[in-house]
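Here the complex is missing a single protein chain, while all its other protein chains stay put.
Lettered A and B in written order, each chain numbered from 1.
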Amino acid sequence: MTSDMAHGEAQLPEVEHSLPSIGPRQYVMIGVILTVITAIELWVSYSSLGNLIIPVLLILSAVKFIVVVAFFMHLRFDHPALTRFFVFGFVLATAILFALISLFWNDATIIEGTRQETVHAAAEGGAAAGAKLEVALGEFHVGAAGEAVAGGAEFDVKNDGAVPHNLRVIKTDLAPEALPVGGGVVDESQVEVVASVADLAAGATGSATATLAAGSYVLICNVPGHYQLGMYAALTVH
Amino acid sequence: MATAAGTMPAVGSHTGLWSWLTTVDHKRIGTLYGVTAVLFFMLGGLEALAVRTQLAVPNATVIEAGRFNQFFTMHALTMIFLAVMPLGAAFFNWFVPLMIGARDVAFPRLNALSYWVFLGGGLLLVSSFIFGGAPDAGWFAYAPLSGKTYAGSGMDFYVIGLLTLGLSSLIAALNFAVTIINMRAPGMTMMRLPVFIWMTIVVAFLLILSLPVLTVALVQMLFDRNFETNFFVATNGGDPILWQHLFWVFGHPEVYVLILPSFGIISEVLPVFSRKPLFGYTAIVFAGVSIGVLGWAVWSHHMFTTGLGTVPQIVFSASTMAIAVPTGVKIFNWLATMYGGNIRFTTAMYFAVSVIVLFTIGGITGVMHAVVPVDTQQQDTYFIVAHLHYVLFGGAIMGIFSGIYYWFPKMTGRFLGEGLGKLQFWLFFIGMNLTFFPMHFLGVSGMPRRIYTYDAGLGWEMWNMVATIGSYIIAVGMLAFVWNFFKSMRKPATAADDAWGMGATLEWATSSPPPEHDFDVIPAVHDRDPLWYNRDHGITPEPAPAHLHIHMPPPSYYPLVMAGGVLMLGVGVLSHLAVTALGVVIILYSAWAWILEPTD
Partner (left out) sequence: MAAAAHGTVHHSSTGIDNRKLLMWIFLASECLFFGSLISAYLIFKGASLVGPYPEEILDIPLTSTSTFVLLMSSLSMVLAVYGAEHARPRMMKLWLFVTVLLGLAFLGFQVYEFRAFGQEGLNLSTNQFGATFFVLTGFHGTHVGVGVVILSSLLFGSFRRSGLGSEAGFHVEVAGLYWHFVDIVWIVIFTLIYLIPQ
């Protein structure tokens, strides 16, 4: 940015207004090229290139990006300082995007894993209602079938999460999210706990049995703070 | 400072309330920023006093727990967004054009707009106390505490207030970036810019690039709270940690936004009162720029205890330690500037020297937190509170007061009293050390931050009492400043152009206070310290022509109208959609009128 030193001493330089040396014909040509690239992108996305699809698509869209910036936005013909400012912003944005995505990589796979786990548990739990109830714990949700039949029941609990969790089965008519809370946990002295599984380390399993009467139940994890983060699920017993 | 208007040439529309509402003069806008920010500074101070009073003794009942949460949250928001940032903006407005030899900023009306939007956003945020309670989830508003389950309407004021203030800062930052890049006097190359101006442009780019990230995070919070999305709601697949990441991607550059103006100010004050050129100009400039760049790569050090994983912890720990290097470069250059100098101990110099000492303490505790196991112990304890106040009070506020004492004669034509000034300095210096140093002990002995009270017998009573006494001493120091201000403003304006008799930079080449057009003749610059160069080479400035034909941009009320529209957008989100619609109409109308308004 010191390139303007030379004409500094006398007067500030006049604002340049040099026009880019390309005209409508070239602009239309560029428009055609951009359209063709878009068509290729479409074809690639439907093609069977397998692992190559993502890199190829990224390269093609980068080409379009650069062509629009360089020619339609005249950056190729303009003062280099403008390129520097814009590229700095763009590179910073891209770097932060990559940093954030890699920071979240693990979390994302955990979330995706439990989505299938939950569905799975729901299916099995429904089939074996009245006997066995599978419960999957994770950050921060309780996955279990929503319904069961009255009678003896065994809760098979698995901690699919990354931190310790436990399980409390509470018989209550309160809404699942409205249990009495004190000091970060659900106050167990104010509700009827019918079954519980002590803290399970990540990956560990445990079980508890209970006799369920018809009515509303709530399954929660009562590790401090976890209930407030959403670790509860309703269970209706018929 | 409003009475400074009396010293302006009394021409038609240049006096009275209307002239202040419609002004586009960078000096008057700077004054508006400064006065508003000092008032907000005192409000934030009162909030801090309430917090400290509650904590003075165990199990106190001065303010109840909910109110306490509102007070510490609003204390942080007020000090950061309504006091320190706009005080920086006040100096940018006043001195960027004067120090680079320009007649005004690049976009005078946008400049006015940024002030009025700031005022609207600030009042909106503070008004939350009246309308259903202030924000109470801490200034970084972690989800899920800030979500609709746990926080009331105060957090909506937080979102709208910060979006509005962010818009104001973005407009101002764009304006100053363009002004510094494009409006320099002939001969004022980038490497001849005063260090204060360099720090301004670094701050401007930090804001330009970090505010959009905050905007996105705030919009997501707004949607979570009002439109049933689940960005930060873990139950439905969201992730509260995403808020923390986005917030700190903004939040860490923001820390440098707060501290760099102060670094710039003392880089001007130290050489002048040491009567020596700044030692290592190039090193200081590049250190400032590298702090600005590295500041983007350290945000997760605020989040070590969220379980980032080993590799991210190592990366962010290393980058955080690396940032100590350019900071150390600055400290040593300032010391070398004073070394062997013919030092004149004015109040401004007292404040400047204290910044070096206090910021070093805050900087060292900062590097301690780069070590993950240490950070894990200190996270959310009073040790952090001690650290950040040494940086923000010892670094930013002390530097800003150095600037106020240094430039007051230029801004008003009057000196602030040195006796009262030194009294204020000692009250501030002793008060802040009494308040914040014991917090190191409290933190290490386990006192968590943000608790509204504590039991006796934990070993915290004495230091809490000491800290509270210290905070009252700071308050007395502030009263000394207010008294000093009014006392000085009653005197006639007698300061010479070069008020201290040894100014190096261009603002000292024009009258005190400067005329509306700043310079009769735009000065030519031959050196980093242009006035010293002219003195040593016997160059006398060009005499002003007998008839000045300088047209300054005329006053305009459209910035005020448009800011009103922006405010209505925000108020509408908080109340009724119709208000938002009206806001849009006002913005469109004022934008159209703005474009067609003649500017010659």
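Quick notes
Please note the rule applied: a contact is a pair of C-beta atoms (placed from the backbone, for glycine too) under 8 Å apart; a residue touches a chain by one contact, two chains touch by 3 or more.
Please read these numbers as outputs of a predicted model, since none were measured by experiment.
One of A:96, A:133 or A:186 touches the chain omitted from the figure, and that residue is A:96. One of B:43, B:106, B:442 or B:467 touches the chain omitted from the figure, and that residue is B:106. Taking the complete complex into account, B:208 is the one of B:208, B:469, B:489 or B:582 that touches the chain left out. Even with one chain removed from view, chain B keeps its contact list with that chain: residues 102-110, 170, 174-175, 177-178, 181-184, 188, 208-213, 215-217, 219-220, 223, 227-231, 236-239, 242, 246, 249, 550-553, 588, 592, 594-595, 599-600.
By the touch definition given at the top, chain A reaches the unshown chain through residues 1, 4, 11-17, 19, 23-24, 27-28, 30-31, 34-35, 38, 41-42, 44-45, 53-54, 57-58, 60-61, 64-65, 68-69, 71-74, 78-79, 81-82, 85-86, 88-90, 92-94, 96-97, 100-101, 104, 108-109, 111-112, 115, 118.
As a convention for this text, only the chains that are shown with their structure count from here on.
Against chain A, the residues of chain B that register as touching in their complex are 144, 149-150, 181, 184, 186-191, 209, 213, 233-237, 239-242, 245, 249, 296, 300, 307-309, 312, 524-526.
By the touch rule above, chain A contacts chain B in their complex via residues 1-2, 4-5, 8-12, 81, 89, 92, 95-96, 100, 103-104, 106-107, 111, 115, 139-141, 162, 228-230.
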